[in-house]
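Handing you this structure, nothing more for now.
Only one protein chain is missing from this complex, and each of the others stays in its spot.
Moving on to subunit A:
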Amino acid sequence: MSETETIYDQIEIEDFTFDPDTQLFTYPCPCGDRFQISIYDLQDGENIAVCPSCSLMCEIIFDEIDLQEYLDQIS
């Protein structure tokens, strides 16, 4: 993501819901849909979650070490 894009807000990883089936972290967006980002994008160093219904983007706050408990949930 380029630095000129507007980040709406910062949201901590503990606030997201992780679905082991889709491997997606999601969190409510002010529009009524959900911000989403895949755990593999987070592993690649990506930290911007996007909403499929609007242009809002949020920065997900996490440490690499936080990801292990979620990776363990994927069978």
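Going forward, a contact is a pair of C-beta atoms (placed from the backbone, for glycine too) under 8 Å apart; a residue touches a chain by one contact, two chains touch by 3 or more; residues count from 1.
In the analysis below, contacts and distances are computed from a predicted model.
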item: Among "3-methyl-2-oxobutanoate dehydrogenase (2-methylpropanoyl-transferring)", "Ats1 protein", "Rab3 GTPase-activating protein catalytic subunit" or "Dynactin subunit 4", UniProt-listed name of the chain not shown; value: "Ats1 protein"
item: Touch residues of subunit A, complete complex, unshown partner; value: 6-10, 14-15, 28, 30-33, 53-56
